[in-house]
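After the structure tokens below, expect a handful of questions from me.
With one protein chain withheld, the remaining protein chains of the complex are depicted in position.
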Amino acid sequence: MIYIAILTVAMLIAGVGAYFFRDLIAAVVACAAVSLIASVLFYLLQAPDVAMAEAAIGAGLTTAIFVIAIRKTGRYEK
Amino acid sequence: MRAFVSFSVLALIVVGLALSLSHIPFGNSTANTDRMHVAKYYLNNGVKDTGAPNLVTAVVLDYRALDTLGEVTVLFIASLGLGIFLSWPKKEGSEDDDKRGLPPASLIVRRGSQFLFPLILLFGGYIFLHGHLTPGGGFQGGSVIASAFLLMFLGNTGYRLRQKTLAVTESLAGITFVIIGLIGLGVGGYFLNNFLPKGSVFALFSAGVIPILYAAIGLKVGAELAGIVANMFGSGSEG
Partner (left out) sequence: MTIGNPMMYVGAVGLIMIGLFTVLSKRNLIKIIVGLTLLDTGVNVLLIAIGYIHNRTAPIVTRTYTDPTKMVDPIPQALVLTAIVIGLGVTALALALAIRVYGHYKTLDTRKIRGLKW
């Protein structure tokens, strides 16, 4: 259960990072870190199905789509 | 003013969530905080009713299969809307992404992605075919298949997907789902009735229509997500 506490704190730190980063690529990577840690949390909370879906979609495809969209628009938040 | 409004909205939501969550102790199941009234039936009778040892699959594709059909429809509409938004006023020549000065990938990246592509497809197929036995299923397998196409897009400059193949796969999978539901309506009296024999539990070909439905969902989700990725890559930015 101590793992859950550590992972939760790491997830919140990554979420705050996603708020503060001016570089949108960095914010998206922090968002992917949140998804990855959430996937580990799902596994620890006895939900392996959800953990697989979150790892494949949240950390993989969502990040890729964000990066493509940022490449088509602007990289820095002014 | 804006910050004040934001903070007051957030404070309101935090207070509401804290008040309601204080009645739901985390990970606790005593007699007076028991919340599993419906789930108890699923846990006790799931394997007997559906033949699927993975009870999440039993809920998704047998007890609540109509909801799953609606969910797949929502995903279809989202991908349709994305296709319309990204391709509607078509600029001439904006289709080609290579003009933005993207250098071709190195030989190792190209050959490596082409070598990994069928293996990832196979893994995705394995995940959705064994969805009723092990963790996994159509949604996870479909997203793994879509990530294989994403790898091809990243590793090979100028890689194109035939939209027609994607559309045909997606439509066939959706039609299969609905037709199986209608056959269940004719045979057993309600939509998506599990009319095939259940077989022996833990065998690959068991649980009646569930593997067929999950394969259809896997192909549909894979085609839709690959179409989303292809649309995001393909359309020009006009910027």
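Should a chain be cited, it is by its letter among A and B, assigned in written order, with residues numbered from 1 in that chain.
Criterion: a residue touches a chain if its C-beta (ideal position, glycine included) is under 8 Å from a C-beta of that chain, and two chains touch if they have at least 3 such contacts.
Computed from a predicted model, the values in this text were never measured in an experiment.
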Residue of B:L75, B:L121, B:I183 or B:I212 touching the missing chain in the full complex: B:L75
Residue, one of B:L17, B:L119 or B:V168, that touches the chain absent here: B:L17
Chain not shown, touching residues in subunit A: 1-2, 4-5, 8-9, 11-12, 15-16, 18-19, 24, 27-28, 31, 34-35, 38, 41-42, 45-50, 53-54, 57-58, 61-62, 65-66, 69-70, 72-74, 77-78
Residue numbers in subunit B that touch the chain omitted from display: 2-3, 5-6, 9-10, 13-14, 17-18, 21, 24-29, 35-36, 38-40, 42-44, 46-47, 53-56, 58-60, 64, 67-68, 71, 74-75, 78-79, 81-82, 85-86, 134-135, 137, 139, 143, 201-202, 221, 224-225, 228, 231-232, 235, 237-239
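Here is the rule we use: only the chains that are shown with their structure count from here on.
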Subunit B - residues contacting subunit A, complex: 54, 56-57, 127, 135-137, 139-140, 143-144, 146-147, 150, 154, 225, 228-229, 232-233, 237, 239
Contacting residues of subunit A [partner subunit B, same complex]: 48-49, 51-53, 56-57, 60-61, 64-65, 68-69, 72-73
